[in-house]
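Note that one protein chain is taken out, while the other chains of the complex remain in position.
Let's turn to chain A:
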Amino acid sequence: MFQVKADILSKEEVIPGVFSLTIVSPEISRNAKPGQFVHILCGSENDNFVLRRPFSIHRVVPGRAFEILFRVVGKGTEALSRAKIHESLDVIGPLGNSFTYSEKLESALLIAGGLGVAPLIFLAEELAERYVKLYPMIGAQEKAKLLCYIDFKRMGKKTYAATEDGSIGHQGTVVDLLNRTIHQIRPQVIYACGPKPMLRKIAETADEFGIDCQVSLEAKMACGIGVCLGCACVTKKGYKMVCKDGPVFNARDLVWDQDEVGRLPSGGCMCETQETQDSD
C-alpha cells in the first residue's frame, strides 16, 4: 500500500449525482487488483476533521491511473465531487483483499445493485482478458439511473438489466432477475456487490444452486488498514475486518444477521455506508 499525492486527470458526472474520477497514480494502478479499494482524504485541510472515505477501484489505466465511481451521499463525497481536474488528492491504496478466481474459471456472473457495479467493471475487464464467459447483471430504479450498462455492452457482453419501473430490461429487482435466469446461466461463480439485503438474497440463491459466491462488503471505517478494528463484520469464524480481511468475502463465511442487515441500509462502492454516518 502507498500514500500518494495524486492528481485528478478527469472528472465526469455520469448521471446526476454520480461522479467518476480518474486519478493518476502509477503505484496504485500497477498494484491494484479487482475488489481492492483506495482511501481518500476528501476536502481541504481547512475543513473540519473528516475521516478518509473508502472507494472501490472502478477500473485501472494500466501503469498510470485508476478510476473511482461514487454517488454524492454525504460531506466526504460532496467535497470530492467539487474537486477540480489537476487538483491533488491524498490517497492511500490499494487496500484490502480482492476477488479470487481459479486459473480454470470459464464462466462468471457479475451482479450489482446501484453503485455496487463500481468494483465489478475492473473485475470484468480482467476476467474478459482471460476469456472467461461473463454474465453481467445490473439493477437500478430506472433506465436513467442504470450505471455501466454501456461499459458492459462495449465489452461485447450480453448484459442483463433490471429496473423497478421496467424502463429497460426486466421489471423488478436484480435479485428477481437472477432467480429467473440462474437455471439457464449456471455460472461457476457469482461475484456480487450492492446493498447488504440484496447480497443476502444472492447468497441464498447461490447456496441453493451450489455456486461459489463472493460478495464485496462495506462498513463504517476509520483507518482502512486493519489497525483500528472499527469495520468489523460478523463471520462464522468470528469478527473480521472489512478493510483488511475483506472487502471481498465468501458469502458462505458470513453471518447474515438480520439486526445487522437492518443497520446497514446502503452498499456498493465502499463509501456509501461510511457517508451515511453523517446526517447528510
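One rule holds in what follows: a residue touches a chain if its C-beta (ideal position, glycine included) is under 8 Å from a C-beta of that chain, and two chains touch if they have at least 3 such contacts; residues count from 1.
Convention: contacts and distances are computed from a predicted model.
Trainee: Can you work out the missing subunit's protein name as recorded in UniProt? Choose among "Histidine kinase", "ATP-binding cassette domain-containing protein", "Dihydroorotate dehydrogenase" or "Amino acid/amide ABC transporter membrane protein 2 (HAAT family)".
Mentor: "Dihydroorotate dehydrogenase"
Trainee: Among A:L9, A:V61, A:I168 or A:A232, single out the residue that touches the unshown chain.
Mentor: A:A232
Trainee: From the listed residues A:L9, A:V50, A:L105 or A:I168, report the one that touches the chain absent from this view.
Mentor: The single option touching the absent chain is A:V50.
Trainee: What residue numbers in chain A mark contact with the hidden partner chain?
Mentor: Within chain A, the residues touching the omitted chain are 1-3, 41, 48-52, 90, 92, 219-234, 238-239, 260, 263-265, 274, 277-279.
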